[in-house]
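Take this structure first; my questions come after.
Just one protein chain is left out here, and the rest sit where they should.
In this document, chain identifiers A and B correspond to the written order of the chains, with residue numbering beginning at 1 in each.
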Amino acid sequence: MSPRRTETGGRIDRLRTIRFTFDGAPYTGHAGDTLASALLASGVTLFGRSFKYHRPRGLLSAGVEEPNALVTVLRSEVREPNIPATMVEIYDGLVAVSQNRKPSLAWDIGAINQLGGKILSAGFYYKTFMGPVIGPLKGTRFWMFCEHFIRRAAGLGKAGTAHDPARYERMNAFCDVLVVGSGPAGLMAAKAAADQGARVILADLEAHFGGSANWSGETIDGMPAADWAQRVAAQLAGNDNVRLLPRTTVWGYYDGNTLAALERVTDHKEVAAKGEPRQRYWAIRAGTVVLATGSFERPLVFPGNDRPGVMLAHAAERYAVEYGVLPGQRVALFTNNDSAYRSAVALKKAGAAVVAIIDVRGDVSNEMRRLASDAEAELLAGHAVVATEGGKALTGLKVQRFDAMSGSLSGDERSIHADSLLMSGGWSPTIHLASQAGAKAEWDPARQAFLPPKPTQRWIGAGAFTGSFSTAQAIAEGRAAGLQAAGGTASSGPLPVVEAAPGDPDPAPVFEIRAKGKSFVDFQHDVTAEDVRLAHREGFVSVEHLKRYTTLGMATDQGKNSNVPGLAIMAEALGKPIPEVGTTRFRPPYTAVSIGSLAAERFGDLKPERLTPMHDWHIANGARMYSAGLWYRPMIYGLPGETVEQAYVREARATRDSAGIVDVSTLGKIAVQGPDAAEFLDRVYTNMFSTLAVGKARYGLMLREDGLAFDDGTTWRLGEQDFLMTTTTANAGKVMQHLEYFLDVIWPELKVTVTSVTDEWAGAAIGGPNARAILASCVTGTAVDNATLPFMGIVHGRIAGVPVMICRLSFSGEMAFEVYSGAGYGTRVWEALIEAGKPFGLVTYGLEALGTMRIEKGHVTGAEIDGRTTARDLHLDWMLSKKKPFIGSAMMDREGLIAPDRLELVGLIALDNRALNGGGHIVEELDEANPHDSLGHITACCYSPALGKYIALALVKGGKARHGTRAFVSDPLRNRFGPVEIVSNHFYDPDGSRMHG
Amino acid sequence: MAEQQLPERQSPLEPEYHPGSHGNFEHGVDVILSETRPGSILQLAAWPGEEKRLIEIIRKVTGLALPDGAGGGVSNGTRAVFGFASGKFTVVDEAEGLAQAFAGSITPAIGTLTDLSHGRTAIRIAGPKAEWVMAKFFAIDFALPAFPLGAGRSTNHHDIFAQIQRSGADQFDIYVFRSFARSFWKALCHASEEVGYEVQ
Partner (left out) sequence: MLITCPYCGPRDVIEFTYQGDGNRERPQPASQDLDAWNAYVYDRLNPAGDHNEIWQHSGGCRAHLRVVRNTITHEILSTAFARGGHKSADNRAEGRS
């Protein structure tokens, strides 16, 4: 048995020994221990080095608020830094290391920073790096120079870079009542709500339900409080309406009673089961929330209050009662309130010698005097601690007479020999979630604490959270809250009876003992009382400024301990009462949240893949795939040894020579149906669709409301009231939303249904001089000759026994057809077309060849319809009907949109026969060293097998007027300069004889 | 059109569809995943005021009587129908050709019919942990009182739009866009590993 472990007591299993390492040294603990309790039991006093001064630090607390004992937990190559040792449950094989020390915790070279304490005072970063000029390094540049070194010296744990193989998940939950916190108040609330039949979730950040009942030493209904809590928790576990979430921190309270919680599912396990997530992010939508989050004990601010061995009083009580560990053999207590007296008795019972209780109050009640004598402690009323002694562990302390009214010290210092000093500066309700929910906290002068505000969302408070610090009150409030939350009113019999030590919940308003030496307010960020006063002297009067200037409350613990003492010291400096100084609003998260849990199931796989029906065929046939939005499309079907350019040139050339086929299933397809469908399309497109015959398709252009071009595509009239609209792949979703908006909001009188049918159809575009012959050889049930299937005509037939719809239209500029079939038959039809094409040398082609042929034809895509161009800019003004208004028609003729110097679509030919680049600028005069006076830019480029030249589409000022003139491409980023000729965007077959056949 | 036996359709899940038990199944399989491959999936929409007439047509053609209320639905094992939006219904049949059965009766005065038999993929999840696994994907309440038997819901999982019908006390049919189906299926299998799953 270790030196500090008690013989009996606590919830640890003394029969089970757990082996782990800390900073490489082997330790043992028992099942039920935290890393903190196990190390404390092993005699460890030094747990970390402070943020700025590298001061040795021990355990301050036993819970989630721990500012000092932050460790990094390693699992193979993965490291998770900045976890409070108090929240790490030990398991066999746990590897934990301390932080912010070099080379070791005991011998830390950074401790030299303590000597420079004056320099590292409040606002250190701002003062040092905002102004000074040191050689060429000025202001922020100097800061950037220094940052590297400072970040290494000051700071917390190091983040890892190894891939985290753990699984994270998100879970959506709904309940009538969410109870946060499982102390007596939370347990009663959950039970009362569950008894009413409500769906209840009970969440607690600790591994075991019970909260203070686990260590208060009180009696409830005649049994130890811890046993009572286990019994209630077991009853709840047996209830189908109740979900119990231990190890679950509710960290965010959002609008609409939506709460975020993090469940640590396997962090306490040696190995996770198959498929078990490491952590689960719970998004909980609660009817009503019961906040039973308890309270935090506050430290007192006095010189040397950060020395290892100085601990919060209740934390020592927890270690002794819950874990069977004594924080010291000779214990002294320092308090401004009654609660520490119970702690003294508990430690005495557990086997420690309580040498003194130092109380800042002169008048201590008889009840407390009785508790002091039960603890066999000397009571020093009207005294204060003015110094602590020792290095990496406490050896003693000094006290002086203290007047709580004036704050003045008097008389001689007296030394007390002790290895543990337990302090209590009063209690602050844990109001973080209530504050996040949207209301301002209210200062209670009696409790000397901020109490939760009146709810602005549907929550009810209970227990210490409301400032009701006794267990009997917590039980009564908890049950009332649970009943109310569940919509019940009936009182359900007598309340559990509590036997507890007496105590006045109100502390003396003493936060700081002003004496010589560093007195810490924020332990984690090394902010002293003097830093707060310095900030005030330098003119910081707002609490928000104070926080940022001193960094008070800004570390991973977010000021759980330091918030109120810091404000009190600020208020004193300002000569104002605390409520006038105000408090900062708490923001999520309540505790640190892993990024993995936020990414959840998207971790490592950010986007779903959208696959066409022929996807597997493309992969099996050597396609190199390209991701276009969420879609995957073949880029090229490369032959061995081919470059991308060689492949697309071969594919495009073969298509123009004979025939090529491309998967166009990704095109957006929208069914536009109903009696008003034609009228609707007339309003949506710039050109007419009501005049389109059934069985015909037409190319259409849409504008936005502001008159700029939006999207283009062909729309097919399949029936009198039945249209199939196609959109560009990229804009399918946007166009759908656009149509839905106008039908719902602007023209609700139109009887039109729009439905996304993109996925219903597999599409294959087959083009080239032999395309018709190939089709004719495999299509049954229809002819495909010019009379039956003219340009923009539609026929229905079958290929390979399945129904197909064929429309004769062309993007490549060749005689071309789009063959649509049910998506489930896509591969079958595709393979039949490939087979039919074999005698003709049909090639499959990808996006690169598709793009090449469209550039040769001068067709526009999203690169030209870029949200800044008009129909005129793109030479599509022939599509703007003058017979009807359409979306954008009123705005498209505004002055700026018809100005002569707008960028217009042109073609470019590289005169130096070198490749052009998208984004390259066009200039009249080349000035490589000082590029200027851009006329426009390149939107798309390729090698044109049809022309045997490198060509591009570009948007250029003056446009058509420059056809036949020479300019230069200027692309300094890629160092590409050279002469180009500006030509029409219709490079190839401008009169369309090939596609009209 | 002359009736002609159509070949079998290709499933978008094929390369990722592995019948058998997977994940943490040593202590039992808590969900069963399958692709139901219905022959017909239709979307029917009624103009405002014509909903009752459409519901009556659905009853006549399929024999399924839609209950009142938003998202109401019913299934009988071979056919299913549920509301997924105001005046809009998804109708599913094991057999092909349901569109032809409706063709004459849904006149332009009543509404529209859109055939989505190829465009949507139907995935079924069944078993005691079906609600648990579904809750990993969708921010809707799957508890029986909130999501009654037969009812339908429209929702999404990130970019993946889904219509969901409760076809049993612990069974849901999920209709996703065909192009997303494989991605969704992979995610569903991954999320089911924890509870042990069987693909049928």
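Here is the rule we use: contacts are C-beta pairs under 8 Å (C-beta built on N, C-alpha and C of every residue); 3 or more make two chains touch, one makes a residue touch a chain.
Predicted model, so just to flag it, every value in this text is computed and none were measured.
One chain is not depicted; across the entire complex it touches A, B. Check A:G438, A:P502 or A:P769 against the missing chain and you find that the one touching it is A:G438. When the missing chain is restored to the complex, the residue among B:S86, B:Q100 or B:Q200 that touches it is B:S86.
The chain that is not drawn here is touched, among residues A:D706, A:E835 or A:D866, by A:D706. Checked against the full complex, the one of A:R683, A:H796, A:H963 or A:H986 touching the unshown chain is A:R683. Chain A residues in contact with the hidden partner, per the touch definition given at the top, are 254-258, 283, 285, 438, 456, 683, 705-706, 737, 740-741, 743-746, 748, 885-886, 889-891, 894. On the side of chain B, the interface with the absent chain consists of residues 48-49, 69-71, 84-86, 88, 139-140, 153-156, 161, using the contact rule stated above.
Everything below uses one rule, namely that only the chains that are shown with their structure count from here on.
Between chain A and chain B, the centres computed from C-alpha atoms are 32 Å apart. Across the complex, chain A is touched by residues 1, 4, 6-7, 9-12, 14-15, 23-24, 43, 45, 47, 108-109, 111-112, 114-120, 135-141, 143, 146, 158-160, 177-180, 182-184, 187, 190-196 of chain B.
Every residue of chain A that touches chain B in the complex is listed here, in rising order: 169-174, 199, 273-277, 283, 285, 601-602, 607-613, 616, 630-631, 665, 671, 673-675, 721, 751, 753, 755-761, 798, 800-803, 822-828.
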